[in-house]
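Here the complex is missing one protein chain, while the rest keep their positions.
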Amino acid sequence: MLKDITLGQFYPAESKIHALDPRVKLVGTLLYVVSLFLFHNLAGFLLATAFLFFLIHMSKVPVSYILRGLKAIFILMVITAIFNVLFTPGTTIVHVWKIRITWEGVRAAVFMFIRLTYLVMGTSLMTLTTTPTRLTDGMESLMAPLEKIHAPVHEVAMMMSIALRFIPLLVDETDKIMKAQMARGADFESGNFWRRAKSMVPILVPLFVSAFRRAGDLALAMEARCYQGGEGRTKMKPLVYGRNDGKAYAVLWIYFAAMILVRIFLNLPHVPLLGH
Amino acid sequence: MSITLKNVSYRYSTGTAEEIEALKNITLTIEDGQFIGLAGHTGSGKSTLIQHLNGLLRPTEGQVLHNGQDIFEKGFDLRTYRTKVGLVFQYPEYQLFETTVLEDACFGPLNQGKTKEEAREMAKRALRSVSVPEELFERSPFELSGGQQRRVAIAGVLAMEPEVLVLDEPTAGLDPCGRTEILDLVKSLQEERKITVVLVSHSMEDIADYVQRLVVMKEGEVFLDDEPKKVFSHFEELEEIGLSAPQVTYLMQDLSAQGFGVPTDCITVEEAKEAILKAVGKC
Partner (left out) sequence: MGIIKTNHVSYDYVRVNDEGVEEEKERALEDVSIDVYPGSFVAILGANGSGKSTLARHLNALLAPSEGTVWVDGMDTSKEENVFPVRREAGMVFQNPDNQIIAGIVEEDVAFGPENIGVPTKDIWKRVEEALEKTGMAAYRMHSPNRLSGGQKQRVAIAGTLAMHPKCIILDEPTAMLDPGGRREVIETVAELNEKEGVTVVLITHYMEEVVYADHVFVMQDGKLAMEGPPREIFSKVEELQKYKLGVPQITLLAHELRKSGLDIPEGILSEEELAEAICRLR
């Protein structure tokens, strides 16, 4: 059951998207997410859709992989859609008892549904095409200006990469501890909520003890290898922008500009945004 | 009680590209009261096999029979069964969690539905049987030395008074002295309480010194299953699968090849010593 958790779900393939600098992909994802909340008509929707599927096609990642990410937040999406349908004021279509469904509500719900779907697909595309190490490198580099105000950017990035390395180990360990306690007759399945919560103690205590022991060992090993923070550190794989990265930035900004233009000039039938 | 695996196969990650057949059509009976060694290269399926013995894993195909009854049949009390087949995992001290040594050893008996008093008695008996000194009973298990923690963890399984004891490399990471201590203890439990023991080990010397029957696994199948002496006579085949025979076996082979009249199936120092003295005396 624990094996189902996927983290750092990199999809290995050789594509132009995979080869892009992680900073481009991070900035690109951010711009794309913002652009999703810019459109409120068919033209914008079409543009955002075309752009997304163009990128997916370039990345060589099967669409089914990208859709997997949706499963986790499907319920959230449905709830958001229901709220939009029920609580958006406007022209009533159906009116049953106290429930009023408006034309604007349905429209807002559909748009919100699409936005969330694309948001998840866009971010999945980034994580699927970028190794966790490159991703943390990218974040560290983009956040570097924050070091001027003494934000521990390097340390946070280092913590993230160590977490990525140790999570699979701890997942395995949890599995082992669970089995060992089951071999001592432990029961994790029956009983009410309180009993089940209590039955987690024999798993959680050893897990924490082990995590701390590993942390101690690791700190020692890092010290022994001369680790002393980010200062004076060089990199085996420093981030360097290539020619394609420049092109990618250009494409991104053109797309973003187009989305803004569509919003300003093709603003024919007014559609209320969430909560308006 | 006997445990029988009948045509057991087990596959990990079924239905994916990474599907691995960890066990292939294994038929094996663990007889009552035996001291059995289980050897095999890492990845040969040993760990998967022992997790079938107490029903932690369910075979993809085949059956696990306890006194002839399928343990995965509807209505079979698997939880009670698990406490009868005590499984000690590798590095068992990593599963300690209670605030005191005694309470930790009570965990199993309490899960069996014993009263607090009964559980404490069982726990105390188990802790004494692995020679954990009385004054440590109320200490936190996390304050003990590695060797002591290991014994407390084994007591945690013994406290359930299992009829079969399965140990997955109980000596891993211990120093030689700690290793002998644990193995002697297991041996005495097997002899005094007449429980069945299955010992997974990488050390052929340990196996030679302790077990009556040796099962060797290879790529998910039972490769050899016989008395240790007979198994070690196949030392060339053992080497092919990344194992070896005890050092003295090689010596005896060597001596015999050079025309010495010594038996080649000695596996312990004691046996070898006597055989060599006899042969030299004759010469």
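By written order: A and B. Residues from 1 in each chain.
One rule holds for everything that comes next: contacts are C-beta pairs under 8 Å (C-beta built on N, C-alpha and C of every residue); 3 or more make two chains touch, one makes a residue touch a chain.
The model shown is predicted, which means the values in this text are computed figures rather than measured ones.
S.K.: Of B:G33, B:G62, B:G147 or B:P263, which residue touches the hidden chain?
M.R.: Among B:G33, B:G62, B:G147 or B:P263, only B:G147 touches the chain that is not shown.
S.K.: Among A:H57, A:R165 or A:K247, single out the residue that touches the unshown chain.
M.R.: A:R165
S.K.: What residues on chain B make contact with the chain left out of this view?
M.R.: 41-42, 145-147, 172-180, 202-203, 205, 242-244, 246-248, 250-251, 254-255, 258, 260, 269, 272-273, 276-277, 280, 283
S.K.: List the chain A residues touching the unshown chain?
M.R.: Here the touching residues of chain A are 8, 131-133, 161-162, 164-165, 168-169, 213-214, 217-218, 220-228, 232-238.
The rule is short, and it goes like this: only the chains that are shown with their structure count from here on.
S.K.: Between chain A and chain B, what's the gap in Å when you average each chain's C-alpha atoms?
M.R.: Roughly 45 Å separates the two chain centres.
S.K.: Contact residues on chain B for chain A in the complex?
M.R.: Going by the criterion above, the answer is residues 13, 51, 54, 56, 79-80, 82-83, 86-87, 89, 92, 94-97, 107-108, 111-112, 142, 156-157, 160.
S.K.: Would you tell me which residues of chain A are touching chain B in their complex?
M.R.: For chain A paired with chain B, touching residues are 3, 173, 176-177, 179-187, 201-202, 205-206, 209-210.
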